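Written out below as structure tokens is the structure these notes cover.
Missing here: one protein chain of the complex. Every other protein chain is in place.
Coming up: chain A.
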Amino acid sequence: MTSQVNRCTVTTGFFVLGRCGRAAVAACGQCGRPVCAEHATGALCPECALAQGYAPQDPHDPAWVRGYRRRHYERSSQTYNDAYWYSSFDEYDRGAFNPGDEYSYGGGDFDDDGMDFVDS
């Protein structure tokens, strides 16, 4: 059996994506994927190297959103002279946007397939 050359699996391109495909010279020290000489960033692949520049993803951390809500609450309750109406999205508001509650053609452009929002 002949051994296959390992190929670099780093994603390339901006609008049309592909795989690098050059011969790999190393493995990423974090995720282990094969990388070519051009894509080896120190001991890491570009994806792992870039991730180090940002705080770990914690989508459930409500701290930032809470800060916004407080400011928004103060402002809107003054504007409308109503301390409750425009406070923030409450459980009732959120309850309308659970999976499966959208129309069956999809949640507009904002669904599980695309998860995005407004189309052009």
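The rule is short, and it goes like this: contacts are C-beta pairs under 8 Å (C-beta built on N, C-alpha and C of every residue); 3 or more make two chains touch, one makes a residue touch a chain; residues count from 1.
In the analysis below, contacts and distances are computed from a predicted model.
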item	value
Listed names "Glycosyltransferase family 4 protein", "SufD family Fe-S cluster assembly protein", "Permease IIC component" or "DyP dimeric alpha+beta barrel domain-containing protein", matching UniProt entry of the absent chain	"Glycosyltransferase family 4 protein"
Sites on chain A contacted by the missing partner chain, in the whole complex	11-17, 46-48, 50-51, 53-55, 57, 59-65, 68, 71-72, 75-76, 85-86, 88-89, 92-99, 101-110, 113-120
